[in-house]
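Complex shown without one protein chain; remaining protein chains in place.
What follows is subunit A.
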Amino acid sequence: MLILTLLLLLLLLLITGYAANSILYNRAVYPEESFVKVKKYGLPMLLIEDESVKSFLSNLTSQIAEWLEAGKLQRVVLVIMSKATGEVLERWNFRIETDNEVVEKGVSREKSDKEIMREIQAIMRQVASSITYLPCLDEACVFDVLAYTDADVAVPFTWIESDPKLIANPQMVKLHAFDTKIHKVDTLVSYKNDEWDEEE
């Protein structure tokens, strides 16, 4: 169970911590000055300093940890929307497949930390390199996080049901998958077709 909790923690740090921060920095949702550089997993990581965003992410992380431990979490989606119109511009989709045998029976699985770190590095690099093909976000944007859970999950009072905030006719790019032997995370980014690309 200790290994399970450690791996869960790593997974949470990846998804809600560094991946979310990396996406917010690379997509310029918040200005560059709001971020501070730290070194983690052999890569320079940027963490946001805004207290409200930090508290938001920490609350999110605590709830997601609970759902992950219970094996109830199916997907975590980071949505970037236009501040003015509320239109969804990008969806960073982290689909989680849980090995139910581990969750229910507590069967232990081993994977070396090096391998896990290598996979985390690969995903971070892909997130950073995504700016080369994703369209520029020229307007002010806000972000939100959606959690796809099992239908029998009790909704905490700080959470409400929401629509999936889909993009009509999106372009999709599949990134590397990440496997801790207990959870497998498939990453996919879908974004609104750029008008220039459509004209071309």
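The rule is simple: a contact is a pair of C-beta atoms (placed from the backbone, for glycine too) under 8 Å apart; a residue touches a chain by one contact, two chains touch by 3 or more; residues count from 1.
We adopt the following convention: contacts and distances are computed from a predicted model.
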As a check of understanding, state which of "Cullin-1", "Transcription factor bHLH79", "Mitotic spindle checkpoint protein MAD1" or "Very-long-chain (3R)-3-hydroxyacyl-CoA dehydratase" is the UniProt name of the chain not shown.
"Mitotic spindle checkpoint protein MAD1"
Among A:Ala28, A:Met117 or A:Ala147, which residue is in contact with the omitted chain in the full complex?
A:Ala147
Absent-chain contact - pick from A:Asn26, A:Gln74 or A:Gln121
A:Gln74
Missing-partner contacts on subunit A, residue numbers:
52-53, 55-56, 58-60, 62-63, 74-75, 77, 86, 91, 93, 95, 142, 144-151, 153, 155, 157-168, 170, 172, 174, 188, 190
